[in-house]
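The complex appears here without one of its protein chains, the remainder shown in place.
Lettered A, B and C in written order, each chain numbered from 1.
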Amino acid sequence: MRELGVGLIGTGFMGRAHALAFNNVRAVFELPVTLKLAALADADVERARRCATAWGFARVHNDWQQLIDDPTVDVVAITTPNHLHYPMAMAAVAAGKAVYCEKPLAVSLEQAAAMRRAASAAGVVTRVGYNYQHNPMIVLARQMIDNGELGQIISFQGEFSEDFMADPASPWSWRCDVEHAGGALADLGSHLLSMARFLVGDVESVCADTQTIHTQRPASAGSAERRPIVVDDQVHALLRFAHGARGTLSSSWLKRGYKNHLSFEISGTRATLAFDQERLNELRLCRAGEDGFQRVLAGPALPGYAAFSPAAGHQLGYNELKTLEVHELIMALAGQGSTGIDFAAAWEVERLAAAIRLAARQERWVRVSEV
Amino acid sequence: MRELGVGLIGTGFMGRAHALAFNNVRAVFELPVTLKLAALADADVERARRCATAWGFARVHNDWQQLIDDPTVDVVAITTPNHLHYPMAMAAVAAGKAVYCEKPLAVSLEQAAAMRRAASAAGVVTRVGYNYQHNPMIVLARQMIDNGELGQIISFQGEFSEDFMADPASPWSWRCDVEHAGGALADLGSHLLSMARFLVGDVESVCADTQTIHTQRPASAGSAERRPIVVDDQVHALLRFAHGARGTLSSSWLKRGYKNHLSFEISGTRATLAFDQERLNELRLCRAGEDGFQRVLAGPALPGYAAFSPAAGHQLGYNELKTLEVHELIMALAGQGSTGIDFAAAWEVERLAAAIRLAARQERWVRVSEV
Amino acid sequence: MRELGVGLIGTGFMGRAHALAFNNVRAVFELPVTLKLAALADADVERARRCATAWGFARVHNDWQQLIDDPTVDVVAITTPNHLHYPMAMAAVAAGKAVYCEKPLAVSLEQAAAMRRAASAAGVVTRVGYNYQHNPMIVLARQMIDNGELGQIISFQGEFSEDFMADPASPWSWRCDVEHAGGALADLGSHLLSMARFLVGDVESVCADTQTIHTQRPASAGSAERRPIVVDDQVHALLRFAHGARGTLSSSWLKRGYKNHLSFEISGTRATLAFDQERLNELRLCRAGEDGFQRVLAGPALPGYAAFSPAAGHQLGYNELKTLEVHELIMALAGQGSTGIDFAAAWEVERLAAAIRLAARQERWVRVSEV
Partner (left out) sequence: MRELGVGLIGTGFMGRAHALAFNNVRAVFELPVTLKLAALADADVERARRCATAWGFARVHNDWQQLIDDPTVDVVAITTPNHLHYPMAMAAVAAGKAVYCEKPLAVSLEQAAAMRRAASAAGVVTRVGYNYQHNPMIVLARQMIDNGELGQIISFQGEFSEDFMADPASPWSWRCDVEHAGGALADLGSHLLSMARFLVGDVESVCADTQTIHTQRPASAGSAERRPIVVDDQVHALLRFAHGARGTLSSSWLKRGYKNHLSFEISGTRATLAFDQERLNELRLCRAGEDGFQRVLAGPALPGYAAFSPAAGHQLGYNELKTLEVHELIMALAGQGSTGIDFAAAWEVERLAAAIRLAARQERWVRVSEV
């Protein structure tokens, strides 16, 4: 069996989530390749060493370019801050390596477009970390839509809200920085845009409203220094899908009470289906002829669930969605077709977000193809 | 104590709901007037007589103008089909009588404007049946907003969806008729618009999308004859409130699983508050500093609830909201200031709906004052 | 049509609830009799007069015996404190009048047995106010059980908890008085016992545990004087039904967070069905072959609901359950068979409660027929 060497850049929370996923995918799935945790890169080489031991990587680099050039590395996983996605991914693509990059793809639409073109030209496999879509309940939702169980899809109403910036004393961070693709739409809303496209298809045009409520924040926790904030705290948008469905999108990082409220309701002529990431093992479903909404709980009839547990009700966690994402990546690398989000699909998400920003700025409907 | 004579036009479901409310308000509240069920009008005089006996009205008329002219009638309650609201209300106002009219106020914005002007010129008390707003939980929500418990209101997301037209075989009815103010926006959405205005204030501008999914329906149940449908099956809109809040509105009568899903979430800088008419005795609330949403159940600390029950958890029903509405009407007639929806406020709702239709037709943001 | 005269004793909250119900039943249902609100009795004759006017009663009495003897009274409704149920009901039965008595039937099992015997000997119609059973959702539950939709019933788990005595500073009241049938089992649990019998049938034997947590309370609100408390604050019991089902019952008036948590889950070989009075317009149901629990919302397919509203989702309130109870009473008085709780059935509830107390006291299983 072919050996596949993984190189991971970054040792933060997301780096560890990748490491867990690459370890677990070997235990949970029968893979068509032999997976090897080849190399880990971090500028702090001591930290890199410590993490490599804990996470099972064979060697370390303190320079990410070295990791990319490392001949034992076949796929480069990028978990660094957003503004580094572009140079790292471009270098990896240039080296003919597959790339697995955290979202967002880049900090500008131009970067994203360049990454997409480069990957396409090089013919390498790419994936972007929209891990929520690998949830077996989302895969089930997609299947139900594809099978026509919902009938014609007529409405998508989505919201991704959290409250981690609700306190005006929450300090500035790179998430507030427009050059690092900041704002609620970029940070949260992009997950929902990707989800909407995954489930309902291309969006044709949008109209939107974005707003900054807290126009300055402490420069750091507890600091008296204030930094101005220009990125959006909340966004509301209207969506028109290519196949005719209409919908709304809302995203806020100021909404008290929500921690991970990536949620949607999809209305079809034959059924309504609803989901909330805060209860990620459930769907709510009401089919024509039924009295009311039913709670559908994840169980082993779904392959992505069965990989982890033979019994319903055991529940998957966030980190297991990452393992499922990594599994899909590996299957794609082994040439077994799939539905993952590649650079082209991630660019579509960025373009859609850009269309929303443009529509808000110009206060008009914008065709996504304008952007 | 002054005697107040009630004249009721109409003996359908809504007529009976009024009759129940006028009966119950006397038992439930200490009123500043002596309420007398003076007269009931229906073109079918036999039916009028039967209902008058069952509902406790003193006399009957088979002609609504006679009821308006009846000297024992001080307030005219109108529960007839929408297109009759205008002539009846105008006649009552002309006779100097108070008017209590079911929603929508009229079948065109022009009619509504004329009714508003006439009532204002005549100086009569008017009320329109947006009964959901008299729910003690909604009154509580309004108080919390007024008291600043939610902080600055930054977002209103509202939806009123039902499924009673979801089946394409559901036949045409006057609700599908554009001349009778048909469509999901008029039938359902207007309740939500009134609610949004009651809670968050004036809407300044809107952008919207309306859609007819089933463009023809059986002329009547089971009929092979088809009638074309042009009114909206669903609507999605963006709202900008005068005081700065932003939001979305969705309304559909095709959404499987919902029966009376008049719902909203209001996000403030200090708390989030949510409501769903399908569980009308509850609010969901999360204040700054709290771990998550709390279920607040209606109880006797709320005057509107205490009128019906001394113990929490007993729950009010739809008909009791009507009794609360009638109580507010009577208090207004007795000169005791209140927050009911009069013709001026109902005209604002109609104008807002018209602005939404215009925005959808012209695919642009529309200032409400344009209409 | 025969005229039926109603005499009501008591003008408190429950008196008013009866008055509302007798008024509304005429508006809501087509009755086989002409209902007349004949007389209202209260020792305070001024209060009686005021209420009679507000509630529509023809005359007043300041002596309940006079009301019973009043020839215009055919059915005597008793809403006085528990210890007066016995003398009033016995007098009414002796006068050959029908009796509609609030629960509990009496303050001792001996009284209840005497009332049952007297009513049976006199052949009068009797009803006891277990109004929760008239909820259309409960009627639906009973139908589903009778039709075999749940299969063989194997388990009933019921709980009726509230928190109105949770604060140790909540003062003594007659509800704490053993001579007035006090305690959580009598006050709350008896509703659940009646519900269990209505849905699952006779209980054959019980084992139980009762407990007084707060053994003294202020004599009145804010008082420094303490009164000893001996009635149960909470009870837990095992139930064996005659037809083989087993179950548990819990009741507490100390349970923080609950306001009217009269709830149960019934497990059958083909489905599980759950209910909670705090959401009285809903059932939760999962049938064999279905993925999970479904929310069934009350709608006009249920006659008891259709009487009040032609549209699903409008929701009934507590007072409307009372109207449904009164409707069943009137149908029974008109000789049209029904499922209401008469003195015999109410005595069974009291006997079952007595068996639970005996089982707790003697710490052993008790056959209900022992009592």
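As a working rule, contacts are C-beta pairs under 8 Å (C-beta built on N, C-alpha and C of every residue); 3 or more make two chains touch, one makes a residue touch a chain.
Source: prediction; values computed, not measured.
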{"item": "Of A:Gly10, A:Gly158, A:Gly247 or A:Gly299, the residue in touch with the unshown chain", "value": "A:Gly299"}
{"item": "Residue touching the undisplayed chain, where the options are C:Asn23, C:Thr126 or C:Ser267", "value": "C:Ser267"}
{"item": "Contact residue for the chain not shown (choose from A:Glu162, A:Asp177 or A:Glu348)", "value": "A:Glu162"}
{"item": "Touch criterion as defined above, residue of A:Ala91, A:Ala122, A:Ala288 or A:Ala312 at the omitted chain", "value": "A:Ala312"}
{"item": "For chain A, residues in touch with the removed chain", "value": "13, 16, 19-20, 23-24, 26-28, 54-56, 162, 164, 258-261, 277-280, 297, 299, 308-320"}
{"item": "Sites on chain B contacted by the missing partner chain, in the whole complex", "value": "285, 290-297"}
{"item": "Residue numbers in chain C that touch the chain omitted from display", "value": "152, 154-155, 157, 159, 161, 166-168, 207-209, 211, 213, 233-234, 236-238, 240, 246-248, 250, 252, 254-259, 267-272, 284, 286-288, 290, 292-293, 363-365"}
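What we mean here is this: only the chains that are shown with their structure count from here on.
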{"item": "Interface composition of copies chain B and chain C: same or different, split at half", "value": "same"}
{"item": "Label of the chain whose CA centroid is most distant from the centroid of chain B", "value": "A"}
{"item": "Rotational angle, Cα trace of chain A fitted to chain B, multiple of 5°", "value": "180"}
{"item": "Innermost chain, taking as reference the mean of every protein Cα atom displayed", "value": "B"}
{"item": "Rounded Å distance, chain A centre to chain C centre (Cα mean)", "value": "55"}
{"item": "Chain centre separation (chain A, chain B; CA means) in Å", "value": "42"}
{"item": "Centroid distance [mean C-alpha coordinates] between chain C and chain B, Å", "value": "35"}
{"item": "Numbers and ranges of chain C residues touching at least 2 other chains", "value": "297"}
